[in-house]
Structures are given as C-alpha cells and as structure tokens.
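Every protein chain except one is present and positioned as in the full complex.
Note that the chains are named A, B, C, D and E in the order they appear, and that numbering of residues resets to 1 at the start of each chain.
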Amino acid sequence: MAFIQDLREGDHIVQVFLCKQKVTGTTKTGKNYYSLKLQDKTGIVDAKVWELSNSIAHFDGNDYIVVEGDVQSYNNALQINVRRIRRADPGEYDQKDYLPASQLKIEDMFAELLKLEGKIEHPKLKALADSFFVEDAEFIKAFKVHSAAKSVHHNFIGGLLQHTLRVTQLCYFFSLQYPMLNRDLLLTAALFHDIGKLRELSDFPENDYTDEGQLLGHIVIGYEMVKDRIEKIDGFPKKLKTELLHCILAHQGQLEYGSPKKPSIMEALALYYADDTDAKLEIMTEEFDKTNSMDFLGVNRFLGTNIRRTSREN
Amino acid sequence: MAFIQDLREGDHIVQVFLCKQKVTGTTKTGKNYYSLKLQDKTGIVDAKVWELSNSIAHFDGNDYIVVEGDVQSYNNALQINVRRIRRADPGEYDQKDYLPASQLKIEDMFAELLKLEGKIEHPKLKALADSFFVEDAEFIKAFKVHSAAKSVHHNFIGGLLQHTLRVTQLCYFFSLQYPMLNRDLLLTAALFHDIGKLRELSDFPENDYTDEGQLLGHIVIGYEMVKDRIEKIDGFPKKLKTELLHCILAHQGQLEYGSPKKPSIMEALALYYADDTDAKLEIMTEEFDKTNSMDFLGVNRFLGTNIRRTSREN
Amino acid sequence: MAFIQDLREGDHIVQVFLCKQKVTGTTKTGKNYYSLKLQDKTGIVDAKVWELSNSIAHFDGNDYIVVEGDVQSYNNALQINVRRIRRADPGEYDQKDYLPASQLKIEDMFAELLKLEGKIEHPKLKALADSFFVEDAEFIKAFKVHSAAKSVHHNFIGGLLQHTLRVTQLCYFFSLQYPMLNRDLLLTAALFHDIGKLRELSDFPENDYTDEGQLLGHIVIGYEMVKDRIEKIDGFPKKLKTELLHCILAHQGQLEYGSPKKPSIMEALALYYADDTDAKLEIMTEEFDKTNSMDFLGVNRFLGTNIRRTSREN
Amino acid sequence: MAFIQDLREGDHIVQVFLCKQKVTGTTKTGKNYYSLKLQDKTGIVDAKVWELSNSIAHFDGNDYIVVEGDVQSYNNALQINVRRIRRADPGEYDQKDYLPASQLKIEDMFAELLKLEGKIEHPKLKALADSFFVEDAEFIKAFKVHSAAKSVHHNFIGGLLQHTLRVTQLCYFFSLQYPMLNRDLLLTAALFHDIGKLRELSDFPENDYTDEGQLLGHIVIGYEMVKDRIEKIDGFPKKLKTELLHCILAHQGQLEYGSPKKPSIMEALALYYADDTDAKLEIMTEEFDKTNSMDFLGVNRFLGTNIRRTSREN
Amino acid sequence: MAFIQDLREGDHIVQVFLCKQKVTGTTKTGKNYYSLKLQDKTGIVDAKVWELSNSIAHFDGNDYIVVEGDVQSYNNALQINVRRIRRADPGEYDQKDYLPASQLKIEDMFAELLKLEGKIEHPKLKALADSFFVEDAEFIKAFKVHSAAKSVHHNFIGGLLQHTLRVTQLCYFFSLQYPMLNRDLLLTAALFHDIGKLRELSDFPENDYTDEGQLLGHIVIGYEMVKDRIEKIDGFPKKLKTELLHCILAHQGQLEYGSPKKPSIMEALALYYADDTDAKLEIMTEEFDKTNSMDFLGVNRFLGTNIRRTSREN
Partner (left out) sequence: MAFIQDLREGDHIVQVFLCKQKVTGTTKTGKNYYSLKLQDKTGIVDAKVWELSNSIAHFDGNDYIVVEGDVQSYNNALQINVRRIRRADPGEYDQKDYLPASQLKIEDMFAELLKLEGKIEHPKLKALADSFFVEDAEFIKAFKVHSAAKSVHHNFIGGLLQHTLRVTQLCYFFSLQYPMLNRDLLLTAALFHDIGKLRELSDFPENDYTDEGQLLGHIVIGYEMVKDRIEKIDGFPKKLKTELLHCILAHQGQLEYGSPKKPSIMEALALYYADDTDAKLEIMTEEFDKTNSMDFLGVNRFLGTNIRRTSREN
C-alpha cells in the first residue's frame, strides 16, 4: 500500500482509503458525479467519480472503501480519477493506518491502568471498578480505542485510555504525597472521570459530538453511567456514592468550564489538578510534536500565550 | 395561643414553639443547662432551662415542643425561664404558624398547576408528568410544601410550588407568543425544572442543604429523577428524552450559575428566561414586603443595585 | 415583475431594483463605467453600465431605480448589462419587495399595540402615550416600518413594531402575574423603551447607524424624546417621570450592555426581562428560519453556544 | 466657639452645631426623649434631650441649631445633656466650620476656571459655557460649593469646583501636547462633564443621593442640562452638539462604570483620562491626608491594593 | 514549662513567652502600664504590667521574654499579673514551642530536597543550585525555617521548605511521566521558584510583609536573586538563563495572580501546576486539621466553595 504522501501523478492505484467526505455534484451537461475527500494517516487527497456506473458500489462518508483509479494533477494538486469503488471488508485495513493514534501501545497502557485499579482496596469501590474495567468486555473494547476529544488534546485512537492512565498515575502519586487523601476514592474517581466521553463523542472514524454529547455533555453522562452501576451494588455506602459522583461532576474544577459544582472534598480537588495538568501538558506536547521549529509558534488558544520548545543548549 | 411578638414580661405561658437551636452550657457551679432559641412566624425568643429535671423530656433542635415557663426580662430583651418541656404531637400545632409560608393557598396553586399539566398532549410527556404530578402521592405531598431555597427567594412553605407554577404559567404564555416553541416539551420541562430541590434541601422546619444537595446540586439531582422515570416509560423518543433532560440541565442559563450546558434549543432558552424572571421579580417582591419604606433600601446583593418601591403618586 | 432568484441568462428586463451599491470604475481604455449591486428581497445581482450615455439618468446608492438591460453570465454568475436607468417613482414599487419584512401584518400589529396602550389608566401616562401613538402621525408612520436593529435581531421592516408589541404583551402578562407591578407605568415604559431606535438607525433602505446613534445610542435618545414630551404635559408627577425615564435607561439591565443604571424599581426589572426574552427568542427563531437543517448550526455568537432546532419525533 | 474636639467634661456650652441625626426614643417610664448626633468639622458628639419642654424649639436632622447644655461623661465618651435648642439663623454660623471643605480658596479656584473658560474661541461653545459659568448666577452659586461625591473623593464643600478645575487644567495641557485635539470642544466638555452632580447629590449639609440621582445618575442628568441649553442657542452645529454630548456621556470611559457609550472621539478619550487621573490621585491624597503614618494603610477599595505614602529619605 | 493552654487561676509562673503585642496605656490615676499579648504554640494570653519598676527590663513586641507573675481571672478569661520581665537568651527557648511549625522534621525534608537537587545533571544548573543549597550557609539556615506565607497556606516554620519539597517532588514525577520535559531545568526552577519569599516576608516571629515584599513581590525578588547568581557563573548558556528566569516569573500561571508572563515553555507550565496543586491541597489539609468536624465548614475564600472532610464510611 502506498500512503497518500507518496502518490505521484500518473500512478494507477487499487487501495483502501477512509472516505471523509462524499458530495454529489452536477456537471454542466446535467450528469451527477461524486466529489470525495480520501484520507489516510499521512494526508488527504481529492477524488472525482465522473461515471456513476455499476463499478461504483454504494458507500457513505466515513466508510472505508477500496478505490481503483488514476492519479492526476489538477490546479497544482493531485486528484484521483476513480474507476471503481467498493466498501472494504474489516480485515482489509487497519484503522491505525487511517487515523491518528497514541504513540504508546494500547495493551501496555491498559495493563498499567489495571495495575492501578488493582490498588483499590475498598470492596465496594473495587466491585464498581471491576464491573467496568474487568468484567464489561464491551466497555473495555470501546474504552481502549476511544478518543478523549474531538480536536483539542488526546483526539486520537487510544486518547481516552492514555489520558485516563496519566490522570490515574498522577492521582496515585498524590495519594503518596498527601496522606489525608482517600486513595481508594481518588483512584476510582480518576478511572471514571471521563468515561462519559464514550457517549459524548462518536466512535472513530467519525469522532464527533453526538446529540447527547452536545446537549448533556460527558460530565453528566459519566455521572449517570457510574450512578446506574452503583445502584446495582448492594450496600454501597450512601455518602461514598455521593462523594464519588461529586468527584466526577467537579473534575473540571470551575463552573465556567462546565462543572456544575466546584470541588468540595479533597479528592475532587486533587482529581481536578491531575486532569488539568495532563490536559495542558499534552496540549504543549502535541503542538511541539507537529513541528521541528525551535521558534515561538504563536499564541496557543487553549494556553492563551505564545509558546516555544525549550532550547537544548549545553 | 400568644405569638412571640405579643409576649410580655410576667406572662406565664404553656404553648408550642419550634425549637430552632438547643445548646448545652455549664454554670459556674458546674451544673448543665440548656440555652434555646424558640421560634414562631412572628419572631424568635431566647429561653433558658436551668433545671434539667424530669419535667424536661428529651427533644432536639428543629423539634416542635410544648413549653411551660415564665417570661422575664434580661439585658433589655425578653427571655423565657422554662419549667416544663415535652415534644408536641403532630395535631397540636400547624407548621404554618411557625414558619414563613406562601401568601397563596397551596391547594389553589396545585390545582392551577394541574390545569397546565393537563395541556400536555404528547402521550409520552403526559405519561411522564402524570407519573409524578398525578400518580405519585408521596412526591405530591412533598412538592406542595417544600421551599425553593434556603434563603434567597421562595424560601417558605409552598415556595417550590409557587415558583414552579409561575414559571409554568410564563412558559405557557411564551408558547402562545412564539409558535416555534414546542409547547408540550416546554410545559414538561417547566414542571420538572426544580424538582431536584426536593433532595437538595431538607424538609421544613430544617430547610437546609443536604449532603447531596451540597455535593451534587438540584440540577443534576433533578436530571437524575426525571431520567430514571423516563426509563420506565416504553417508547419514549430518544431525542425528546435528551432534549427534556437538556432543558433541566441548562435552565440556569449560564455555566457560571451552575448549569453544565447553556441552552441549545429554544425551549431550554425560554425556560431559562421564565425561571430567571420569576426569581428576580420575587426577590424584589419579598424585599418590599418586609418593609413599608418608600425610600431606597440599599444595595441588594442578588440584584446588584440599590432598590426602592415604585411611588404611588397620582 | 421577475424576482432576482428567477432571472435567467438571456432575459431582457425592464424593472425596479434597489441599488445597494454604486461604484465608478475605469476601463483599460480609460472610460468610466458603473459597477452596481441590485437587490430585491430574493437576492442580489451584479450589474454593469458600460456606456454612461443620456439613457443613464442620475441616481445614487440606496435609490430605487428602473433598470433596462440584458441578463448575461460572467464567471459562473449572472450579471445585468444595463442599457437604461432612471429613478423609480414612489408608486412604482413596494419596498417590501426589496427588503426583509416582518412575517406579521403591520396594521394588525399596530392595532394590537393600541389595544394594550388603551389599558393605561393613569391620565398623565395615557396623555403621554397618546401624544406619540395616537396623535403624532409622523411618529406613527416611522414607528410602523422602522427596524429594531442593523443586523442582530428584528432587523427588518416592522421590526421595531413587532419587538415593541411582544415586549408590551409580555409586560402586560407580568402585570397579571405580579400584583406589585404598577401596570400603567410598565405598559408605558414598554411602549417607549426602544423608540430611540428611530434616530439611532436611519430609515430603510439604508437602516444603518446614524452619527448620533453611534455617539449617543438609542437609550439616551429615547430618554430625551420621552423627557421632552413629558415636559409639555402639565402636572406630570415628578417621581413618576423619574421612574419612567429610569425604566428606559435601565432596560438593558446591565451596565456592560449600555444601560447607565441597573433596574432599581420592579417595573424596570420586569421590562428588562421582557426585552431580553424577546430579543433572545427572536434570535433563535431567525436562525432556524434561515434553514431546514435539524442539525446543530454552530456556535451562535449572541447566544454563546451551539444551537439546533428541537426535534419533532413522536 | 469651642470645637467638639476641645470639649471637656463639666463644660457648660451655648453654641451652634449641625444636627446630623435626630432620633426619638422612649424611656422606661414612658417619656419621649431625643437622641442627637451633633457635628462640626472636628468631630461628632452625642447629645440627649431628656425634657421636651418649651425650651426645645422645633428642628430636624441637618438643621443648624443653637444648643445650650452640659458636657458629661457616659460610658467613657462625652455626651451633652441639652437644656435648650433653637434653630440657628443663617448669620450665626459658617458652614465651613461644620463640614469638610476644600483646602483651596473657592474664589481663587473659580477665577482660575474662568480663565480657562476664556480660552474657548468657538462662538457657539463660548456662548454655551458663558450661559452657565458667566451668566447663570444661581448655577454659579451652587457650582462653587457643591461636592463631587457622597463619600469617595472630593466629598467636601468646593469639591465639584476643585475637581472640575483640575480636569479642565489637565485637558488644557493635553490640548498643548496633542495638536489633533479640538481644544474648544475639550475645554467645554471638561467644564460640563460633572455638572449633573448638582442634581445627583443634594446640597450640603445633606450631600446625599437624590431620587433622580439614584435613578438617572449624573451622567444623563448632565447630558440633559447641556442639551436643553444648547437648544436655546441658534445655529449650534449639529455634529458639534452630538460630539459634546458624547463627551459627557462617555467620560467614565467604560460601560461598566456607567457610561452608556465608550469614547469614540479623541476629546472624549482625553476627558476620560483627565477625569480618572484626578479622581484616583485625589483618592490617594485624601487617604494620606487622614494620617501621619508612613506605613502601609491596608487595601484601598477603590484602588484595589495596599497603599502607603512615599518615603522622604535623602 | 507549662503551655498556655494548661495555665490555671492561681498559678505562679516564671517562664518564656513570645510577646506578640506590647501597648502602653494610662490608668485613671495617670500611671503608665503595659498591656501585653503573650503567645506560645498552644494559644495567646493577656498580661498586664501595672508597675513599670526596675524589675521590668526593656523589651519590644516580637521579643522572647522571661515573665514572672501570677495567673488571675478577669472577665471570664485568664490574665497574667506580671512582676518581672527580662529578654530571654537564645538558648532559653526553642522557637518551635512558640510558633506553628511543619509537622515534618526540617532536617528530613532538607535531606530529601538535596537528594532531588542531586539529580540535576547539567553542570551549570547544578553549579547554580549548589551555590545556594549546598554552599551558602546563610541561605540554607534561613531557607530551612522560613514560612511560605503570612497567612494563607504554609505559614509556619519550615513552610517554605515543605512547599518547595512537595513542588520539587511533583516536578520530578512530571519529568518521569512527560519525556518532553527538561528535567534539569524543571528541578532547578522548582527549587528556586519561591526563594523570593525569604525577602518578601520577614523572619519569624514577625513573619509579615516587608517593604520590598509589598512593593516588588517575591516573584521579582526571586528573579533577581537567581539572575545575580547566574551572572557569577561563567558560560551559563544565555537561552537557558532566560528560560529558568521565565519559569520563576511565570510560576503563578496567570497575569491576574501576579506573574508578569504566562508560561510559554513546558517546564514553566509544569511548575505552575505543581505549585498550584500543592498550594490548594495544603489549604484543604490545614483547614481540616483545625477541626474534627465532618460537616461542611463554610465557603473557603481561597477555594471559592463550601468544603468538608471526606467521610470514612465502610
């Protein structure tokens, strides 16, 4: 397979792309055609389907499709003149070739997360965490690949897992440093704090806000997911339930960031700092990863200031 | 029964009070005594129990108690020297004599609210509203007397009902004025927007924030109460459910007021205006009701400006 | 008459347009020509006048002109090659064919507004309202067609009337709900709250900020219009005058929205809510009227959030 | 006359005080008495009138009264036991002995202000300024003694004059430094910028917000005073009128400080800086004048920071 | 030695106190006396010196003094009637008996800090850190006992050391988690970030803002201390110097918190989060340490919300 960055004028190709956009147009002579944007992890290329013949099987945006066609040049850019299209079978492609993904291995990260989950001693909190992270195969499958954002940070395959791992590690470290923290509660809250994103954002390749994501948001969705599961566990202490749910609601720290309550207990406050620290350090990391420049990159809109990589002088 | 405002030095009394505060002290001679604050709707009076004898039955703060004693003067204020105390039986008093209450009749208000509820035509929304306001006797009983606040506005018996009624009436009027509004959705959202206050604030006479009120807040609690009930109704449309829950979450209009989402649909926006309008007009009404003054009353901290009654010149 | 949306290449037309823009250019050969933007309520079309002969009578931007010419195609868009132009006479066109207009009938709205005005009982306030809305023909004529904004909301013919009607209706409803409100004062304030817009914005077809609109603003202009008229009414009570003027000054509710005072009396507060409610509900209505989409439309800059139409599932 | 700071226990006095407060109380034996606060520029002293006999003529709060009585000690403070009271005649006292006053001579300040007024060359602006500062004896008399504030800064006799002088001087200096400024317009705007305070605050000794001061504010009142006068001057240029009025409206610089418009022309911007500079430097001056301390005085609420006098080391 | 909390009426004592306040008064008979506030770590007690005889040697506020006297009762509180006073010699007391102190051992904390300092590998950064933390005995002595605040958090002996240690530990953990961070730079910045507090706050027992603390602040003072030292190190890389100084300037993260620059490089951002996390978690810890209450403690002004200890249910 040739990646998009390697296509050259004159190539004849037969390969799988992710179809990010499909628009139907009409030529001057009144014939319909398709204008496509095809994507892999190295870029995006325009494609045109001028003949909607039998060779063009049905497909939609966000489908993986097998495309046969010729690479041409148009207005100083490459464009694929398409002859045949069919939907790709699941085994014909690896979505990590088509979408941004964590630089860390998903199974490694999940194993490390489970180690931290294993440190929870309180039986009810452990039962709750197990019910998702150990026993719920569907949840685990989704959790491992979901993103943690549409665009800002961790917007890649494994992003939710990577962010959750970093936040939980940081919370574990806090629990060593500040003995007043209830480690079991804090670890549980860290594991669950962003699980509402599973429903706030649709699965890859779309990775966009869902209707309930827009209208309810991941904080309240996560609250609801955890609350409903707690209610299935006999004898879960009432105050502990309220405190855990409070941690989820308050983890964005400020009302103006969408938390309906500010942190009132120490674990909620610690979780907020862990979440915010990982978010902001990841934003810088992702920005610097995009470029080799050692100059200032301009004002970053999430950080509100001009940023640059640290020098490496000796 | 004599109200507190009518007590005079030298009176001997036997009557029911609400005990707002009970503190145990120790005299110089090492004996324990009780220092009480007794309340009715006309005021508060101090009382002392110097002899913790058999005549003083067990009671706690926020209990209604029958007090026998003598009215004395101490430091220019009246004080009751208590001889006997016992808890009052439910039939011995009417809590409206002891606590602030709506100036409107509760049954009248509830009947008017039911009339508006009756205008909901969508069968699933109607079923949902009925399940609370028609079929759930325990809910109805609590809803009729609960307050809508600890202190700010509508902090009296029937306050939640009065506020809900005003908001629902206003929403109904909006639905006449703005045809784009979905009346059924708006009326349902208005009825439910503050029901989380049933758990955010404890019942009278305490009327104080509960633990989950502090940590979760009435917005999320109300969200949860409605969501759990919807899930028991077969065939409730998914988008409609999300929209109704969104209205509840967004009804405070701004993130910094504790709504985790701003209004994204027109019914949520209308509900926000109805809620805010009634809250602020009620704040002024309550302030002006406290006094006959036609002068400026000073800067009101919820309105952020100096306020005065409108003149009545002709 | 054919509307702009119905023009086709090859048409020869003789009809009235509103000339929104007139720019004089020079060809490579040094001849002057006009480049015009012609508008009706269905759209805008470019036009060129290559020969500035006697057939082209004098006209300016924002004039209604009778244009004779041929519809041609240029760069994938239609363009009128103009032969003759003259200014249209008032009787030759109806400005509602050329500018956005309220969907409601102006005379119906004004009649409804007069009904509400008729509910004012206080003789001095009634005299004041009559002096504008009943007796001042020039004012009435202007008030009926003026817009309430350059762009945001109600920026169409009849916009000021429609907004004033909605606000006055809402205020009347408030006066039924909240007996402490002085209905006469509130209705009068509602009628007058935005009349400063008559001078803040120029008449259609221009509908743009005037010099005094920019430098003084409609709040202070309206204040002045009402104050000057009050001073012609013998025996107008002094406090009532101050209160009415306060309502006008304070109707935007917050200093940062341009009111030099926040609402200090209950009628000013009610007016603020009525005004803000209608403004924001109208913004949503106008946004949704522009499209058939049931998806999110993106972040609306006046509402500060992503908005969508409510679903119509059953 | 002895000032309050010099009174001693046992003194018998007959002298004029300003009566700042008069409250009627009832003794245990049921007799009415007056509790007074008497003021001069050196302090405030309590007084009691136990016998409301014929020797006590009628008087009200904020009256100047002649008091005969004995200075006694009560609860470690002095108190006057009053025998006789009558209202003082205008000639019996000088209000500058009873109220804080500018440290500068009023006539000197006014003469200096007139010199600056004399620099206005534009005939219409000069006519406008003359109509107040030269020809309007009542205005001049009030302007010379009025305060510029109830409490913050310049809250003393001559305060409005002193502030206006400083602002006008500063504006004159600006007009030398920045040639783009229209000196005539700027000087006129400076002279008039705060004249609305004549009606916003009542006269001394009361010096408190009036009803229209609270509801309309000095900005709009001043606007109206100048506008009404301009309309009596034939041929006053329309744009110049709007600009001058804009300067008055915008002189507080920011909407949140109560200006309905921000400065759009250069003279309005210069006036804003002159006004704000004098206000803030005067706040510091007044704070430091109250004390000999060279230490930090605590956080000043108008300046938002801890302040101290500059050292005088050499 | 008996601590203040153990004093009883009738005790005769001879012991060392910290004199927090010394005020000279005059009795009715015209004799001078001293009114003192004496402090140890268990509380504060009033003391009076009625006879300023030879037995009372010279002393000032914030001196440690040996007091001989009798414990009496006055107005329900204990008071020491003083017979003799002399200044205590340094060896007669341990200031940790008189002032709040870290619950951790100072030498343990410093040793742990040096271990982290030892991880700095860059020779110039190591030289800089050594020049303070290894070679500068006076600095080390002061750094070990200084507080990190006048009141908010870490306002005790060893507070600056404890806070610096926690922040440096957290930064070290960040450097393990986020490989893009330059560990040497981050550790150095963490060690130095608050050293300006050595001059912003005076030494114990006063622990109050100094003149330069008020006027310049610890951020700029710390900047200056590090800059001046760097300039003595040959060959310190210029960009590295700027980056280290930037970390110190930006460590409060936001302009409104007093940092003249927001974090532009990743180490400055990480330092800000470490600093803020420790500050806020310590605020909660100190609040909960003050009480055994498991209820809400009221709105904390630094956290902006009502706080309570986490429950310990099982």
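Operating definition for what follows: a contact is a pair of C-beta atoms (placed from the backbone, for glycine too) under 8 Å apart; a residue touches a chain by one contact, two chains touch by 3 or more.
Just so you know, these numbers come straight off a predicted model, no measurement behind them.
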| Looking at the whole complex, which of D:3, D:74 or D:178 touches the chain that is not displayed? | D:178
| task | Would you indicate which residue among D:56, D:78 or D:284 is in contact with the undisplayed chain? | result | D:284
| Sites on chain D contacted by the missing partner chain, in the whole complex | 122, 166, 169-170, 173-174, 177-178, 180-182, 185, 237-240, 243, 261-267, 269-270, 273, 276-277, 280-281, 284-285, 288, 296, 303-314
| request: Considering the whole complex rather than only what is displayed, give the residues of chain E touching the chain that is not shown. | output: 211-212, 214-217, 219-220, 223-224, 227, 239, 242-243, 245-246, 249, 255-261, 264-265
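We adopt the following convention: only the chains that are shown with their structure count from here on.
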| said: Quick check for the class: compute each chain's Cα centroid; which one is farthest from the centroid of chain A? | reply: D
| message | Centroid from C-alpha atoms only, then distance chain B to chain D, rounded to Å. What do you get? | response | 46
| Centre-of-Cα separation between chain E and chain B, whole angstrom | 46
| request: Can you tell me which residues of chain D touch two or more of the remaining chains? | output: 214
